[in-house]
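Of the protein chains in this complex, one is absent; all others appear in place.
Let's turn to chain A:
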Amino acid sequence: MDWVWRSLPMIWGLVVDHVAVSVPPIILGFILSIPLGYWASRSRVARAILLGLGSVLYTIPALVLIVVLPVALGTAILDPQNLLRALTVYAIAIMVRSSTDAFSSVSDDVRESARAIGYSGVQRFFAVELPLAGPVLLAGVRVVSVSTVSLATVGAVIGISTLGQLFTNGFQLDFQIEIVTGIVAVLIVAAVFDVIITTVGRLLMPWNRRPARTRASRRPAGVTA
């Protein structure tokens, strides 16, 4: 434990780096998967292709992807952006499925009624379909967030400062406390991300929680007792 207290500034620095590496892929993956998911929810062919591709991409091991991606994109092997690109690919691979489900979950009745009362296509997307897809999108982002925070540790292998350095160092020095510290720190970062995401979701989608609550409160007294 002594080591942990003494190393706290160093660990904190790695946490900050780790967050800096994790946040952009989560946001990029979310934004990019929205048009893809929307497209897949509207077209059977697009759905088959995009979801298939997503599953395949996700099965590629992270280290392989980090090595192969620069070759495929023609960038330098040690380009620090490689990790961002790889993590974004994984984020999209997961998120495209959620995003497809999210847009498929919007009821046709509501979609049609929005059209009937005079929403233009663009207005309908932003004011009706996107918010109503929100709850399922949110669930997807939570998975992406956890996955990205844990995958980002791989950056340490290619020399990018993340909490993964506690693993690589710990292994090299056979120093278990450092490894355990790394695991706990990653868990904490993932948990904090999750709390932030669910809180933002609750603030943005107040209608989402209400029905359940009122249904419960409307239940006649006697029934629950």
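FYI, contacts are C-beta pairs under 8 Å (C-beta built on N, C-alpha and C of every residue); 3 or more make two chains touch, one makes a residue touch a chain; residues count from 1.
In this text, contacts and distances are computed from a predicted model.
Undergrad: From the list "ABC-type quaternary amine transporter", "RNA polymerase sigma factor", "Cytochrome c oxidase subunit 1" or "FMN-binding glutamate synthase family protein", give the UniProt name belonging to the chain omitted from this structure.
TA: "ABC-type quaternary amine transporter"
Undergrad: Of A:75, A:123 or A:199, which sits in contact with the chain we cannot see?
TA: A:123
Undergrad: For a quick check of understanding: of A:53, A:177 or A:205, which residue touches the chain that isn't displayed?
TA: A:205
Undergrad: By the contact criterion defined above, which parts of chain A meet the unshown chain? Give residue numbers in ascending order.
TA: 109-110, 112-120, 123, 128, 131-132, 134, 205, 207-208, 210-211, 214
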